[in-house]
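For this depiction, one protein chain was excluded, whereas all remaining protein chains were kept in their positions.
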Amino acid sequence: MNKSRLEAFSDGVFAVAITLLVLEIKVPEVAGGKLAHALGEQWPSYASYVVSFAVIGVIWMNHHAVFEHLARVDRRLMAHNLFLLLWIVLIPWATSLMATYMREGGEGERVAAVVYAATMTLMGVSFGALWTYASRDRRLLGADLTDDEIRRRTFRFTIGAPLYVVALVVALFSAPVCLVIIGALAVYYALPGAGMMRLPA
Amino acid sequence: MNKSRLEAFSDGVFAVAITLLVLEIKVPEVAGGKLAHALGEQWPSYASYVVSFAVIGVIWMNHHAVFEHLARVDRRLMAHNLFLLLWIVLIPWATSLMATYMREGGEGERVAAVVYAATMTLMGVSFGALWTYASRDRRLLGADLTDDEIRRRTFRFTIGAPLYVVALVVALFSAPVCLVIIGALAVYYALPGAGMMRLPA
Amino acid sequence: MNKSRLEAFSDGVFAVAITLLVLEIKVPEVAGGKLAHALGEQWPSYASYVVSFAVIGVIWMNHHAVFEHLARVDRRLMAHNLFLLLWIVLIPWATSLMATYMREGGEGERVAAVVYAATMTLMGVSFGALWTYASRDRRLLGADLTDDEIRRRTFRFTIGAPLYVVALVVALFSAPVCLVIIGALAVYYALPGAGMMRLPA
Partner (left out) sequence: MNKSRLEAFSDGVFAVAITLLVLEIKVPEVAGGKLAHALGEQWPSYASYVVSFAVIGVIWMNHHAVFEHLARVDRRLMAHNLFLLLWIVLIPWATSLMATYMREGGEGERVAAVVYAATMTLMGVSFGALWTYASRDRRLLGADLTDDEIRRRTFRFTIGAPLYVVALVVALFSAPVCLVIIGALAVYYALPGAGMMRLPA
């Protein structure tokens, strides 16, 4: 099994998914004089775009960080990776759903936010599962990480899922707050060294 | 001829095709209170998405497995590869057709399922032809496989086509069962070592 | 300047453009009982898809063949390459135009076919210009080709443009014949060794 082709395929899917996010932002069809107003009304599209872009970008960075440490890949890891990509590819759809119904308020807004946060949760769970599979007993790891470094990464790569669940619960009450939490989580992951704290002993 | 650029181009097409599957899942345009119901009604879209995602993902894995063993590529192999990709690129369309008409039942459902299964069949036939061209008399293979290993892979890479034909026949009676068969075939291929059994002597 | 990144970017554009062709094939919105008929009515979409797929695939193969022989790339070659890609990216649009109006006959059909053939012509001219720039006085070539081999490739890579002009003239009379000519040209290029005949001395 060839690690670099697995990376190339995954990079391709990440790149296409992050770029397809743009299709969610509509060109308003209004009389010219109302364009500025119509563009302003679309703020949920911009907010959703930025948050989803950050999420995919950060997951790509984490994916990259995991694969740096893999000495080899096997067929089961490829299946884990496909399972992760299954949720990544859904993100443009979930983003579009969020952007459409966050404008409308009420029950539709809550349902859309729950679906959005659930997609992120499943993505986070898949990522944690991929890392856990690869790192347990150093199954696919090289020798470049100490046991302590592995534990820190295990914390980093599995903490996302429960935090997305928090966002999912919040989604039942407020779509914008749910979006802010998911965006904050992405910013946290983007910070150098973030999430690298030691697990409580 | 440069194998790695052929892989890069193919990986690109696989990655774009698998990601375009998301365009098939619609954002319902309903009053907010009916969103949950409308999302539930769309189950054929989710089912088709998952199955097609698995099919493309698994074919990518098999493509990868074949190219690992090629010592070189020639212009005819590139033509075989383009012929395979011709069907891969059609999958998002066939998936969208399936998702649209599986909701409706009746003759439309059967026609859509036949087109879907026929696309998979032609893809499977192309894959088998690519392998057969590359492996016959070890035309493009290196020395890393024994004759027995080649025979096993020939079984693995040519058994897909007749099984897709079974799904095609089933499509005449039931679109969901056809979908289940094609999904099961993908799961079977995804299992490590699956399809690697010896050909009957 | 780094040849491999230029190849990677170009491969990405080729892969996305060839895959976007699928968006041109519509999912008919008809009552279930009329689906088979509606799918049959769409034959110009399938024909255009196959021809455009073959064209992009074959141009990719030729692009690959050219870059195999480049010892280095410069900024002007990158500009030539972008100019080629400008037309490649237009092909999905030209294909969709062809597919839409070939169904309708009359003046619309002729206009669509002219635009389609003109896109191919401009692409062919750009390809010839790229090769001519790279090969004149062996500007960017390595030492692996003899003068005679360079001349044969010059024939191969510049003959496309005038043949596309023939297709453009034919487009004024018949869109299907124009499509057949362009498809035949792609098949000719796909054959191993095609177009490699010696230039008349």
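We just call them A, B and C in the order they show up, numbering each chain from 1.
The working rule: a contact is a pair of C-beta atoms (placed from the backbone, for glycine too) under 8 Å apart; a residue touches a chain by one contact, two chains touch by 3 or more.
Computed from a prediction, not measured in an experiment: that's the story for all the values here.
**Q** Pick from C:F53, C:Y101, C:F157 or C:Y189: which residue touches the chain that isn't shown?
**A** Only one listed residue reaches the unshown chain, and that is C:Y101.
**Q** Just one of A:L21, A:L97, A:I159 or A:L179 touches the chain that is missing; which is it?
**A** From the options A:L21, A:L97, A:I159 or A:L179, the contact with the absent chain belongs to A:L21.
**Q** May I ask which residue of C:V111, C:A129 or C:I150 touches the chain that does not appear here?
**A** Residue touching the chain left out of view: C:V111.
**Q** Give me the chain A residues in contact with the hidden chain, please.
**A** 7-8, 11-12, 14-16, 18-23, 25, 27, 29-36, 39, 49-50, 53-54, 57, 60-61, 64, 67-68, 190-193
**Q** May I ask you to list the residues on chain C that touch the chain which is not drawn?
**A** Interface with the chain not displayed, on the chain C side: 1-2, 5-6, 8-9, 11-13, 15-17, 20, 23, 74-76, 78-79, 82, 85-86, 89-90, 92-93, 96-97, 100-101, 104-109, 111-112, 115.
As a convention for this text, only the chains that are shown with their structure count from here on.
**Q** Which chain's centre, taken as the mean of its Cα atoms, is farthest from the centre of chain A?
**A** Between chain A and every other chain, the largest centroid distance is to C.
**Q** Same or different interface residues for chain B and chain C, judged by whether over half of the residue numbers are used by both?
**A** Both copies, chain B as well as chain C, present different residues to each other, with under half of the numbers appearing on both sides.
**Q** Taking the mean of the C-alpha atoms as each chain's centre, how many Å separate chain B from chain C?
**A** So the centre of chain B lies 26 Å away from the centre of chain C.
**Q** Counting in whole Å, what is the centre-to-centre distance of chain A and chain C, each centre being its mean C-alpha position?
**A** 37
**Q** Quick one: which residues in chain A touch 2 or more of the other chains?
**A** 12, 15-16
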